[in-house]
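Excluded from the complex is one protein chain; the other protein chains are retained at their positions.
The letters A and B name the chains in turn, as written, and every chain counts its residues from 1.
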Amino acid sequence: MTLFGYRVPMMASLLVWCVVWEIVGRLDLIFLLPPFSDVLVAAVDLVQLPSWQSATVTTLRAFAIGMALAIVVGIPLGILMGRVRIADDLLGMWVNIFSSAPLSAIVPVLMILFGFGEKTIVAAVFLFAIWIIVLDTRAGVRHISPSLIEMARSYGASRPALYTKIILWAALPEILAGIRLGLIRGVKGVVIGQLLVAIVGYGALFETFSRNFRMAEFWALTIILFAFALLISELIERAEAKVEYYAGARQ
Amino acid sequence: MRSAVLRKEPPPMPAPVDSIVEVRDISKTYGDVEALRGIDLDFPRGKLTSLLGPSGCGKTTLLKIIAGLIEANAGTVTVDGKPVSGPGPERAFVFQDFALMPWATVMRNVAFGLELRGVNKTEREGKARHYIGEVGLAGFENKYPHELSGGMRQRVGLARALSVDAEVLLLDEPFSAVDEQNRRKFQEDLIRLRTNQNKTFIFVTHSIEEAVYISDRIVLLSPRPGRVSQIIEPEIDRSGDPERIHRDQHYLDTVDEIWQGLKQYVE
């Protein structure tokens, strides 16, 4: 949008909404919505609390482990499905089902299998993130032009070289897109997992704040979480932009 | 003999007796790029005039200005004496990329111009069916664009333009996305259609052979900025076998003449 001849970045409208929030909060219209400034103050206080800090460490650790597992398992699985027809035939259906299934229903199973602790959260992150990584990797491998692979073969590339020097790189734009979407889903996984387990990390904090109607803290935690999710997706998008030039050039 | 055919720049242009489209002093710039400068042209009624030139000479821009799809920075275009301020019912456009709706059948695509005008279904489909036959697509009424070849898709685009009863047909490189064999067949059909329809055609192309083959009149544009450099009226007899034209000495001479003139603009 342009205003008085200046181009106003789209995300700037969020500031407008923060102001609206502040006004609505000050008017005391909705008791759930304290003024935005109160939320900011609460956020500053919150990050100094040891309980927040330890919750953050727990959450980040579970998230990182779950994501690492999803990436390490997901990419090879996607490449396998992209290259081997029978693997694609047998697994494709299930990957598709799980990529859009209500995985929140599976979390209770994780809870009884892995206990009410961090392992369940790791498993939830893994389960939420992996399918989209597999699907995107598979799509990336499928889109590699056959002549590129023939080129590698004709120049005598060995099988490992073909995979590490050609296929992985040629599919990289899609793989990164898959990882970005996987990260977003992973964040949802970690939150849903913790909400359901309710005694670990942010889940416990959310539970405390909302049960005691400590709204400013509740919103502060939400905003921190949202900012974290956006930051991650932004970072990956940067990385994607770097490989995008050849994603475009491949067409 | 050739000199009888060619008129050198600047075109003195004693306005032809009956010109339907008149372009006066049209200029267009895109940012810093001057696409067209001071274009003066008349398009005689019932004739096929080609705008020919290397890429970047602004021929498509000029056509879209005539269509009312782009606004010029200066100058006027009149059709039948009325100034152009936007698209109008007396002009119909044929698009380089066909611009067919993938979700609509050939029938609905062809009838689309009439549909937008609120013509009732039976009437517009009757008319569309007629022109679908006219462009040689009878039997394909219920096919979808993706089921047709490039050449057939452009026939749909042409039938759509014909069915709105415009006097002036504006064709923007209609065959550039059509393969060579289909293009030749289509060019032959266009010559036949032109004689039947008695409409004015303004045709943009970058192919010299195509321009000479089908045109009554060829306007050569020079690039950067686009200006009229020559107007050629190839006197080719198009009655009888269209295949014959390709071997016609006059056809070959004119193609060569134009190529000699355009060569300087190519790299």
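Here, a residue touches a chain if its C-beta (ideal position, glycine included) is under 8 Å from a C-beta of that chain, and two chains touch if they have at least 3 such contacts.
To be clear about the criterion, contacts and distances are computed from a predicted model.
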- prompt: For the complex's missing chain, which UniProt name, "ABC transporter permease", "NADH-quinone oxidoreductase subunit NuoE", "ATP synthase gamma chain" or "Small RNA 2'-O-methyltransferase"?
  reply: "ABC transporter permease"
- line: Checked against the full complex, the residue among A:37, A:56 or A:210 that touches the missing chain is A:210
Task: Based on the whole complex, identify which of A:19, A:32 or A:151 touches the chain you can't see.
output: A:32
Task: Quick one: say which of A:42, A:122, A:196 or A:216 touches the chain that got left out.
output: A:196
Field: Positions on subunit A contacted by the hidden chain, ascending
entry: 1, 8, 10-11, 13-14, 16-17, 32, 85, 88-94, 96-97, 99-109, 111-113, 132, 135-136, 139, 142, 174, 177-178, 181, 184, 187-188, 190-192, 195-196, 206-207, 210, 213, 218, 221-222, 225-226, 229-230, 233
- line: Contact residues on subunit B toward the hidden chain run 67-69, 87-89, 91-93, 95, 97, 99, 101-104, 112-113, 115-117, 144-147, 160, 164
